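With one protein chain withheld, the remaining protein chains of the complex are depicted in position.
On to chain A.
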Amino acid sequence: MSKELDFLSRHVASGRLSRRDFLGRAAALGISATFANGLLTSAARAQTPQKGGALRMGLVGGESTNSLDPATILTQVPQNFSSTWGELLVIQSPEDGSPQPVLAESWDSSPDASEWSFKIRKGVTFHNGKDMTPEDVAQTIRRHADENTKSAALGVLGDIEDIKVDGDNVVFKLARGNADLPLLLTDYHLIIQPNGGFDDPAAGIGTGPYKVEVDEPGVRHMSTKYDGYWRDDVGHVDSVEIIVMNDNTARMAALQSGQVHIINRVEPKTVALLARASGVKIESTPSKGHYVFLMHCNTAPFDNADLRMALKLAIDREQMVQQILQGHASVGNDFPINKSYALFPEGIEQRAYDPEKAQFHYKKSGHSGPLVLQTSDVAFPGAVDASQLFQQQAKRAGIDIQVQREPGDGYWTEVWNKQPFCASYWGGRATQDSMYSTAYIEGADWNDTRFFDKGFDKIILEARAELDQTKRAALYRDAATKVRDDGGLILPMFNDFIDARREEVQGWVSDPNHETSNLKAAIRVWLQA
């Protein structure tokens, strides 16, 4: 009963339940109005950020080879740490994926979306005391967009032809119109640095709420509050310490014993056990990442549309979600976009498990004999189990899948994007356009389903430059339908990010854009005394 009240009072505090409803529900549970009112007050207090305290996080994904240079960041520890000391121009909204201002105050584009002007915020200082200027912004983007750069953000900035400073603005000229430029600038590599980081890329000097104190790659990182920080709604704790814990059990033990406040990547297999520990809360957040089975549309026998459709109908997505990820996932619909993206195409019919229809298409395809599905533990967590489950599900439709387990070493070079039928995963992208452009149009870097469709490519290019949101949504709907019905993608599930925190950690924002609250957990949360 007290758990229920606790839950309800938090709902009131977050605005999901009215005060009146709460008192009614409390009365129904036999609680006096005075006591119920008292509960409300304490819940409201819990919602007001408290300042101070030392936050400690135990995260997987740190190596002794890590550097503070934002261009080289790839794994979770440097990703999260960089969010404490550095800031981007734009950030994606946790609610609807739209671009929100950070170091850029506002932006505007030409009607064809090929020229963009970003107004840069004034009164922001770097940790070395210097003012952050539009010139620093321009230099930063120049460094990442240079074709000789090692920056992992080069791919998203490839279309930028020219960058210039115009008063308080930075103006980008693009080779082709792109309505998504603000969202592309949310890439976590694009931290604004003094003179763009040309002088000392790994100096660790940014405009973030915390300044770098300790940098021991692969061991621990620490940053402490920067006094000159420009805003008040993030950066509540006094210091942030990130301890590299690459071992799953070590992370869970550290959280249970209270040595750390937040951990990332809880294994789906053990999440139910961890949830039972006292003082621990699981944060399971729907993400854009997805686990897939890939068929090459141009390789026999998968060049047959009926065979592809048969396999898509022969997979039980619900069972996959329950058995492989213990419910910490949502079902997919054979196109790589879900509700976490802006302009998600609503109302496309959910494809369901239908062995009879699958059998119909399978017979129509004229194929016989076993289909070899290559899989590996590295394809995604539980991939081997998922492949075997798929094998059993397809058997009911009379389709013979032969699961072939491959070694993890070399899977990404020898099997994925080479073999015609294999298991794999995709992380999300900032926009629908970047997801489709990375893997579904002709000439994409990783068209791993060999989906070559001129009509589809035209839709994507048209949508890219379209500023009218209604027209754009309609185009993305067509694109999704094409991939879903004609493509080589079998997408059983979108995985959740599973993080966990101590109960005293408050203010956690559920954010589908990246794990650990879009890498911003450290600056968003506070510690309840």
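What to note about this one:
One rule holds for everything that comes next: contacts are C-beta pairs under 8 Å (C-beta built on N, C-alpha and C of every residue); 3 or more make two chains touch, one makes a residue touch a chain; residues count from 1.
Keep in mind that, in the parts below, contacts and distances are computed from a predicted model.
Between the names "Phosphonate C-P lyase system protein PhnK", "YeeE/YedE family protein", "Cytochrome C oxidase subunit II" or "ABC transporter permease", the one given in UniProt for the chain missing from this structure view is "ABC transporter permease". From the set A:S64, A:S368, A:T413 or A:T470, the residue in touch with the chain omitted from the display is A:S64, counting the whole complex.
The residue touching the chain not shown here, chosen from A:Q50, A:S117, A:N195 or A:N246, is A:N246. Only one of A:Q259, A:Q419 or A:T481 touches the absent chain when the whole complex is considered: A:Q259. Within the complete assembly, A:E216 is the residue of A:E216, A:D232 or A:E503 that touches the hidden chain. Across the interface with the omitted chain, chain A contributes residues 58, 63-67, 148, 150, 202, 214, 216-220, 243-247, 249-250, 253-254, 256-260.
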